[in-house]
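Removed: one protein chain of the complex. Kept in place: all other protein chains.
Entry: chain A
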Amino acid sequence: MSEDPRVSRAIALTWREAELLDRREYESWNALYTEEALYVIPIDPDTTDHANTLNMVYDDARMRRLRVSRLTEGYAIAAVDAARTVRTVSRFVPESVSDTGVVLRSAQILVAYKRSRHDLWAADVTHHIRLSPEGPDADRITRKVIQLINSDAPVPAAGFLL
């Protein structure tokens, strides 16, 4: 962990998020995001203009809520039979740090297992995290961009989230 307690808090939040996603606790996961937050899985690794580009996921609060319903309500056969996942988030680099927020880069390695097959999903992740004066439990994600290393190649269709 970092010597800087602000960075440590940001790291702790990404780990909390990672566990919620692996446990498929999507309601609690979504509660980590602010209402203005964007959750993005881009295709084009060279753009920062995600709004004007096709992405795998470009979710604002409305789409995240719909996505959580999709993943939990039991109609989506891909979600009902989703791969089980285990992920680690590491190689943290604080891009910017202030008393109100941290921008944190990291590496995420995720293994998804389904029907005798392990798929590897590797990504560079950037979290924008808002630190709360009320303490770590109230820290929130304001933006997350998951840049898969193979985002411009075919990937399996997924029933889980990165």
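The rule we apply is simple: a residue touches a chain if its C-beta (ideal position, glycine included) is under 8 Å from a C-beta of that chain, and two chains touch if they have at least 3 such contacts; residues count from 1.
In this text, contacts and distances are computed from a predicted model.
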item: Per UniProt, the name of the complex member that is left out, chosen from "Rieske (2Fe-2S) protein", "Anti-sigma regulatory factor", "Ferritin" or "ABC-2 type transport system ATP-binding protein"; value: "Rieske (2Fe-2S) protein"
item: Touch with the omitted chain, as defined above, among A:Ala31, A:Met63, A:Val93 or A:Leu120; value: A:Met63
item: Listed residues A:Ile41, A:Leu104 or A:Leu131, member touching the removed chain; value: A:Ile41
item: Chain not shown, touching residues in chain A; value: 41, 43-44, 51-58, 63, 66-67, 69-70, 73, 75-79, 81, 115, 117, 152-159, 161
